[in-house]
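Omission of a single protein chain aside, the complex is shown with its protein chains in their original locations.
The chains carry the letters A and B, assigned in the order they are written, with residues numbered from 1 in each.
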Amino acid sequence: MNLLEGAVRPGFRAPDAGDFVFPSIFGDSVLTTKPVVLVFFSVILISTFFIASSRKALVVPSKIQFAGEMVYGFVRNEIGKDVIGSEFQRFVPFLFTIFTFILTNNIFGIIPLIQFPTMSRIGFPVSITIFVYLTYHFVAIRKHGLFKYLKDMCFMPGLPKFMYVILAPLELATYFLIRPLTLAMRLFGNMFAGHLLLILFTLGGEYMLHDKLIMQLFSVFSFGFSLGFTFFEFFVQCLQAYIFTLLSALYIAGALADQH
Amino acid sequence: MASKDEGAFWNIISYLIAGMGFWGAAGALLDNFLKTQIFVFIGIFLGLFLSIYLIWVRYVRSDPGNLGK
Partner (left out) sequence: MTGTLGIVGFGLSTIGPGIATGLIFAAYINGVARQPEARSILQPLAFLGFALAEALAILGLVLAFVLK
């Protein structure tokens, strides 16, 4: 169905999902498209930063050591210790990796000249979600055993018997389908929508700039919005990295708990 | 604890999606076999009430500081 046909004047190309597909830089290999190159770049960046910040650890920290320790301390105390509880030490490396990886890749969206959040391609959130999904089920099955894990999940105490028949599929669907789905979709959707919004305002401003004088005046607003949304996007990107890590920690904590 | 609350919000949304999605899909499957149109809506509303009941059991009734006590 054609919505708004004729409402958009010819010449302006509204941004769509095609703006997220990049040609390969060298040859035809999928390994050299922009998102994949950015992922490799982010891994190098994170490793360099944290090796540099922890190599010559002093009692009185230098500036870079202080920055690295602040990020680590945040994940360890605010996310790991508060949520998981007594056994948190085992999971801190996992949570820390997820947090820094997602944060760096998200912030690529507003850095000039790079300007593409890697997580707005669905494959990257899905692959991180697969790791989280396997981890929390594995942890729970190893701690409780498969049968008890499923039993605790489906039959919570204090309900009339006939309700279990219709509530148990709901719990199973929540744990095995909806949780990973929402985890991946939330990160992907936020990054996709934010990047689309920035492209829309920038392209719209640029289009109006080549029009009549009155439109040129309005293009200032469009560029202003795109600048404002850049700062808003920075906030959203940090928040999404935090929420993804926090929910991973919560799912692990739920898997470790005795009664769900 | 603030972070536990935050998990509860997303759990509530997950339960709602699971309830309506699962029972709606079951209704749609039944519609497909019986060549009717009504069961998908029955399923969606059944799932809506079930998920709200489940949330009530999980987060409202089981709370020790509840008003009802």
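We adopt the following convention: contacts are C-beta pairs under 8 Å (C-beta built on N, C-alpha and C of every residue); 3 or more make two chains touch, one makes a residue touch a chain.
None of these values were measured; they are calculated from a predicted model.
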{"item": "Missing-partner contacts on chain B, residue numbers", "value": "5, 8-9, 12-13, 15-17, 20-21, 24, 28, 40-41, 44, 48, 51-52, 55-56, 59-60, 63-67"}
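Note that in this section only the chains that are shown with their structure count from here on.
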{"item": "Chain B to chain A touching residues, read off their complex", "value": "1, 3-4, 6-7, 10-11, 13-15, 17-19, 21-23, 46-47, 50-51, 53-54, 57-58, 62"}
{"item": "Complex contact set, residues of chain A against chain B", "value": "78-79, 82-83, 156, 158-159, 163, 166-167, 169-171, 173-174, 177-179, 181-182, 243, 246-247, 250"}
